[in-house]
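Following: one structure in structure tokens, then a few remarks.
One protein chain omitted, others in place.
Moving on to chain A:
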Amino acid sequence: MSTVAWITARGLFGRRRALLLLPLPLLLVGLAGLCRAYDVRPSDWGTPVLVGLGLAVLLPVVSLIVGTGVLGSEVDDGTIVHILTKPLPRRDIILAKLGVAVGVSAVTAAVPLFLAGWLADSVGLGLALAVASVVGAFAYSSLFLLLSLLTRRPVLLGLVYILVWEGLLGRFVSGTRVLSIEQYVITIADKITPTALLESKVSLPVAVVMGGIFVVGCAIYSVDRLRSFSMAGETS
């Protein structure tokens, strides 16, 4: 583990915001467990819980908390300067931070989604959701890491993307789905284990190619932005 990744992980779990990662996974697994315990038909609860809560809320929100936490918090409190005053290629810093963000988001989202998918349908669906959410964690983390470098309010902007772009526009304006990570994740899960509970609205090639573009494009742009990281003087 690189020193940058080590500091990032310690910083992430050393802050109280790490506790924010717990409620959503617990809620997802709890709801799925309850429905299963009371023998509610999966066709009644599967889509709202797996897609409505799991893929539309849990995965992006967890990625937002972690993705902005690995870099945005350090930019905010100025500790990033300690890492930037080292002769490290900026690419290595971004890759280390992205690695931590993807790892933590993927585990936090994929495990409960696997359990919920299993409870709703089968181990197959659980695995499909887990794999798709790992792919989603890559794309979201790249995007939110970049937002940390582009704006002073990455969380706000991230929420706008999740709630307005994906949640609102994605539902009513079909063209916006091409730029919706949530749709890529649904498509990938649906193609791995086809099920009536998931309804893909973009094709698999679009999901894979656009997902790749999100990951690589945002990472490359982040490296460039970090190279030009400026510090504003407090007294001048």
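One rule holds in what follows: a contact is a pair of C-beta atoms (placed from the backbone, for glycine too) under 8 Å apart; a residue touches a chain by one contact, two chains touch by 3 or more; residues count from 1.
The definition used in the following text is that contacts and distances are computed from a predicted model.
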{"item": "Among \"Cellulose synthase (UDP-forming)\", \"Response regulator transcription factor\", \"ABC-2 type transport system ATP-binding protein\" or \"Predicted Zn-dependent peptidase\", UniProt-listed name of the chain not shown", "value": "\"ABC-2 type transport system ATP-binding protein\""}
{"item": "Residue among A:Leu34, A:Ala196 or A:Met231 that touches the chain left out of view", "value": "A:Met231"}
{"item": "Touch criterion as defined above, residue of A:Thr79, A:Thr151, A:Ser174 or A:Ser203 at the omitted chain", "value": "A:Thr79"}
{"item": "On chain A, residues whose C-beta touches the chain left out of the figure", "value": "3-4, 6-7, 10-11, 14, 77-79, 81-90, 227-231, 233-236"}
